[in-house]
Structure formats: C-alpha cells, structure tokens
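Shown below is the structure under consideration.
Every protein chain of the complex appears in place save one, which is left out.
In this document, chain identifiers A and B correspond to the written order of the chains, with residue numbering beginning at 1 in each.
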C-alpha cells in the first residue's frame, strides 16, 4: 500500500507569521501589509492610495479583501493596504471571494460617480491606474443618472502644478507625499463629506472654502512634481507637459539627471526627436522614487533657440564669428592651439558639468595634445586647500568604501557643514529627512540661519558667521561636547558642500575632526560632473585615478597605458583656475580651451573677462552661447546629455551610466570633438565614443586613496563687519538663473522668493529693503528677518535680481556694505 | 529629340515647345510596373469602364524601350529595387515616373526593413498618387495632372533655367474641376 507522502512541515522563523491567502499558505514577516504579501504571491489587489514609500492611509477603499481571524470572519471586507499580516489569518482576495470582488466593483463604481468622462483630454489617459482598473474590473455602463459634481478647472496650485478636482478620487497620495516625504504641507484636504476636496491655503481663499490647509502657508516646494507622478488619476498635471503628448505616443528611455551631484535615476519620454517630459526613475539605492522639480522640469535648454548647432570660426578680417564646417573649424582650432602651446602654453577649463568620459577626454587632451597640467574643472570658488582635500579624502571613494545615501538614512548623526542639502542636492535632503523621520537620525547644520532644510530635517542649527565655519568645527570639542560624543558613534557622517572652498581652514578642520572622532566625511559638490572630473584628473595636481602628477611612478604608469615615451608627462603641478586667468592677463599663458564655463560663476568674473580678452587664442566647446563665445576664436558645438551616452559619478562615487536618448541628431559629445581635435594636433586620445573613452579610462585602475597628504591649513581669521557693514553669507537656490534652467517659465515660477535675510538687530532701521554693495556693484532686495548672527546678511547667489558673483564680485564670507534700500 | 539643345533661344522654340509637349503628353505609353494590389486598379483603368485609351495610353508596354511613363503600382521591396531601376534605365528619354499608391510613394503602412520607403529613393518621381489602393479615377486624375506638367515642360536647358528662375510651377488642379463640363 502506498501512502501519500506527508506534507513537509514548514518551520515559521522568528519574526515571521504564517497565513493563508486564497488557499495558499504564506510565510510573511511580521508587520508586512496584506497587500504586499499578496503581491509577492502574484495576486495584485487593485489600489489607488497605497504607495510603498508612503504611510498607509486606507483612503480609497479599492483594495478590500475578505479576512478571517482565528476562525471568525470579519463582519465586513477589510482594506488590505492598512492591515498587517497576523498568524493564522485567512485572506480571500477578489480571485476567490465573490464578496471581495463585489466590494471592489462597488468601490470602483462609487469612485467613478463623480469622475468626469474626459479621458481623451486628460494627460493621464493611457497610463492611468483608474482607467486601467475601470477597464479591467469596472462596469461597462454607469447606473448613476444624476448630475456629476463639477469644479472650475484647472486650479493652479503653483505655476507648475495644476489641479483638476473633478478627477480627484481623494486617495491623499499627494497630501501624504508633501507632508511625509517633502515636508512641505502645501496641499491638503479641505472641507468634509461630499464637498471634500484637495486644495491649498490660497485656493481655499479664492474659492472661499470653509477650512484652510493645516499650515495655512502658500505653496513652496522643490518636490511638487512628484505628486503629479504618483497621482493615480489625472487630478494633478504639469503645466509644462499639459496636453503636449499622450503616453502611447512617447518613447521612454532610462536616463540620469544632469543637474546635481546626486545622480538621480530618471525616465526621459520623447517623441519625434524632442524630449516631452522627465519622470523619476526607481533606484532604491539613490533617489528611491523621487526627484526634485529641477531634475524633472529643466530640460528645454537643449531645444533653446540660441543653441549652437554649427561650428563657428572668427573671421580674422571682420572679427566676427562665422559658420564653418567641422573640418575647417577643427583645423583652425588645432592650428591656433598648437601655436599657443608652442608659445607660452594653453590652459584648460572644462567646467563641472561633464560626464566622466568627456572629462577624461579633457584631461587626456591637456596632457597629450597641450602637454600641460594647466587644467582645472572648478568653475567656482576654489582653493589649494580644497585640492589637497580632494586628493586625499575624496578621489577614489566608492559606495563600498565611502558614505552612501543608505548610510545617511541609517546614520545616528549627520553633521552638515557649509552645505544646504535642499538647495544643493535635493535627493540628499530627502534621505536626511527620511532618516530623521523614520530612524531618528539627528541632523546638525553648521550654517547661518534656520533654513527650511534645517527645520524639515528636524535639525539643530549651530549658527556661525560666514567664514567662521572652520572655527565652529574646531570648537565642537570644547563648546558642544554632546555633539562631539555623538560624532564618535558608529556610522556618524559629516557632509561638506562646495562652499567650504571659500572658508580657509575648513577642510583641514573637518579632516582633523574626522580623524579625531572617526566620523565619516563626505564631500557633496553641487554640479553633476565634479566628482567624475576629479576621478579622471581634470585638476592641476592629479592624473586619472587619483595619481599625483608629482609622483614619478604614477606618471610612468599613466605614460605606459597611454603609450607615451617615458618622461612625456609634465611633472610639475599646473595652475588652478585663478592661476590660469592671472597668467593669461600677464601673458604667461597664450591660449585657453574652455568647456561649459560661465565667467560669472568664477570667483572673480572681472578677472575672467580680462583674461578672456587678453588670451591670444580661445577655443570654446559649448552648447549655448555665453560670454566665452564672445571672446572665442573657434566655437565647437557639443551635445546635451539627452543626445549622448556616458556616465556621471555621483557624490558617493557611484557610476551612473546612461545611454543615448535622442539618436541621430548629429550633435557630438565633447570626447568625440576633442578626439578629432587631438588627431588634428597629432595626438591620439582614443575617445571617439563615450564607450571608447570609458574603456580607455578603465585601463587606468584607480589607486587607493590615502597616499596624498591631507590638507593642513590654519583657520583663517573670522571676518568681522564694521559699522554699516555685514559679512555676506550666500549660496545658490535650487531654482535660479542657472543656464540649464533657461526656457522654463513654469519652473521659474516655483522658485523661492528672492529676499535678503538679516537678524532682527541688524535689520533694525533698514526699512523693508536693503542694499548690499561692494566697490563693484550693489544688490537691492526685500529684507526679511531670520535668525542669523548679528552683522551677517544672506543673499541668494544667482537668483533674479541677486547675482552675487557677477554684481558684487564677492562670495561667502566677504565683508559688504549695508544700507537701507528704500521702500519702493 | 536632341535637336532643341542646339537651337538658339528665341522665337521658334516657344511655339515648338507647345507642339512637342502636346504630342508627348497625348501619346504617353506606360511601362507597367504592377507590384501589388494597386496593379489591379491599374488594370481596371485600362479596361473599358475607365478606358485609358481616351488619353492615348492604351498601349501598356512590357518593353521599356517603347515606354515613356513608368507607373510603379505597389510596394517596392528592397529586392525589387535594382530591377525597377534597371527597367527605368532602359526606358528612352524623355520619361516620367508615377508612384501609384502610398506604398510606392512612401512605403505606406509597410514601415519595415523589407520595403523601400518611397520609390523616389531609386528613381525620380514626377507624380505621387496617394490611396490604398487609389481608385481608377485617382489614377486618371494623376495622369491628367502629369499631362499638365508635361505640357509646361521647358525645352532645352536655357528655357529650363529661365523657368526655374521665374519660380513658375504648374498648378495642380483636381481634374474634375479642370475638365468639368461648362
């Protein structure tokens, strides 16, 4: 007699429970939501409000299932998106339970009662969960015979986000996102019962609703675009993309954001050779599912009317730039550069927005074709101390060895020094907030005032005078022993931003702090290409892979890989940006090869202008005309990121590769242009394509860090403001007058207000506007009182009406004159 | 004819051009190039109901050397392309090409690797006729429009240059309007 083999008894591990879903036994971790357990089994329960990264709400009731506990069925179907699994639970979804199925269909019918039938004109039509589920589970006709509820539409929540309340199913994804993830409660539920609707404080006033948002604040968010993406119906739409195309007409291509150093994953949707929109991509290691509005909406710079599309060569007789063929332009550029090289030499300013491959081409071009170390990508304030810091602490770090987004989320303490996460790296800000909200990460900011980022990360501010950050860091041990103690905890992180280069001694102080406490140190630049440019040696002291130019062994290694004769690489460190500009003015340098650099970003724009005028030969590789173009002898147009492949290295050192989105536009990446230019100058770069450049770079394995000397610069004296003066604190706002944000009126409308900030005591007697001036120029802005130290004024660095570098010629920590600006 | 190339520009040619063009347009002999469904409509056009003989075209020629007008009727595959070009090359000058139907004109709905995306990639096309397939009236309409173009064709390079410089173009008028009974 044969016996049926006994069912092997499955042990339920600790922390797990066993339950039955649709007759199938499942083991699930405690605390898991039913809807996810079912999903792992392959049963998709329809839902609208549920989102894995938002707290459960149970708002839409679409995910009803039948649940039985301890043999007793629950009296009514339960929402599976709010119910956690329990031992011995028996769950029947719509697959096996007619009750659950009927309940879901009923909810669908109720949701559709007030939903307009305007799918043909709705931007969500074609990718709409409500549409899909109505088609899959809904009734073919409606039993509702009365008049549908209507609202005036669309209602602008901001210049960028439009709300159509008729379509809303009140799932509260948007309100939960703004409340939980972004921390900007700009959108909220208003009214009750049948009148319940989504709105803002402003809309509540306009339409005279009985209640206001919880905060009552006007719209202000850098992350509002995400609500458009997670809206399960077409209630929230973007003004930029509105009615521009339909999802079934778009081709999607995964891409990487080119705006900041976070390297967020994106999805670029295009049709007929034109990018229509960008959406957040999913990468749990980096940006999870969120991106900032700049990454989402700022892409039309690539289609700007003024974009350079053909090479230009300056006519020697008329002095005008004239269109030329690539062959002519490259020959002219090669000829001029070779002459300048054989004269006093050529400097290279690649700029901080290059892909890894393009930056490598610049680095190699400088060494091979121009035979110089005069290359510096830093198109911003910089210092020799920073160079040492980058060589000793930054180059070569990877997610395996350095700080990561995940590490930020799990850190017990994060100290932000001279770094404004929300403005400079929004994805970092979201992680900090997530850590602070979910894991009680303590966030301490050493800055000037309680910025929105400080309060939204539930942070603590250690206010200091601009330029006094180094002393503040030094003083931690003495004045903030609890912070010092917390920094010694396992996993504590110190983040430092690009502004640190303007504070003498800050990098050294941070290095010492990190050595003393064991806290991990991460440098978060503002631009996407900075980290990659360091790695490929687009710096005067570094060769690719973090090799020092002064190290003979490292040089010969590079010479071997590049197939050069021994001793071909110059062994003396080159000049930095300011050094090169000075040398051009004093005629110690003849030529200049410039990438995407705006002279107004440089520490001294006036010097930059003088240098450009003094240079005997300037070659510009640019996408859009700039001040450099006016002085350039040859202009070579290059491709925007959508039209080339490549990779960015984000601040973690993570390689963020992307392939070409728009093919066949004929635009060439920098590496290809430089390669051909190199051939004209008898130097083979082997960077014809980004893939070739990456392959060539891979042969130069990075050298382990730690070989370079750490920076050791004494603290600069803390700037002091005299009578009628103040110390300037300044940094860029996320949405400002940046070149990559041109042609985006809707996005520009969501920028933060451009105001100057001072402490109450310092602002006394100045009236409602303040004029900040130096001997170069002045900026007059509305004055707002904030908790700055006395004698400090804060200005946005590059916003409309406040271009600090260009107008004042000063930076963070400079002493400026303050006067009343009139009331206007 | 060849003779006109050597004649001086002047009084004679304006009238001669008209006569020659009149003769040419009224005795167009088509080289059939039926490749698909459009060819069925083309055959219908040759039949008694539409009677292409009314326009002096009844002799559908299987000998390219006796033909002036190539009616490419149907989708041209990459494999057929060289054959088509060879037939075209064998036709004697002057010669014209009519792309009949959307497939011959642009590839039509066959946007794929096998089909030539428009016969104008291989031979110069004088008249594009949309439709899938075009009905016989449409073919007649296209032929009549081509007649109008032939009638206006300049004789000799000098007159061609003059006409190009003047920017003059034959007006394309729907045949039912142009030839409507008054």
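Methods note: a contact is a pair of C-beta atoms (placed from the backbone, for glycine too) under 8 Å apart; a residue touches a chain by one contact, two chains touch by 3 or more.
Throughout what follows, contacts and distances are computed from a predicted model.
The subunit not displayed here is recorded in UniProt as "NADH-quinone oxidoreductase subunit I", chosen from "NADH-quinone oxidoreductase subunit I", "Tryptophan synthase beta chain", "C-type cytochrome" or "Potassium-transporting ATPase ATP-binding subunit". Checked against the full complex, the one of A:154, A:199 or A:336 touching the unshown chain is A:154. What chain A contributes to its contact with the hidden chain is residues 118, 120-121, 125, 153-154, 242-246, 248-249, 272. Taking the complete complex into account, residues 48-51, 54, 102, 105-109, 111, 118, 120, 126-132, 134-138, 140-142, 144-145, 149, 170, 172, 174-176, 178-181 of chain B touch the chain not shown.
Everything that follows uses one rule, which is that only the chains that are shown with their structure count from here on.
Each chain gets a centre from the mean of its Cα atoms; for chain A and chain B, those two points are 60 Å apart.
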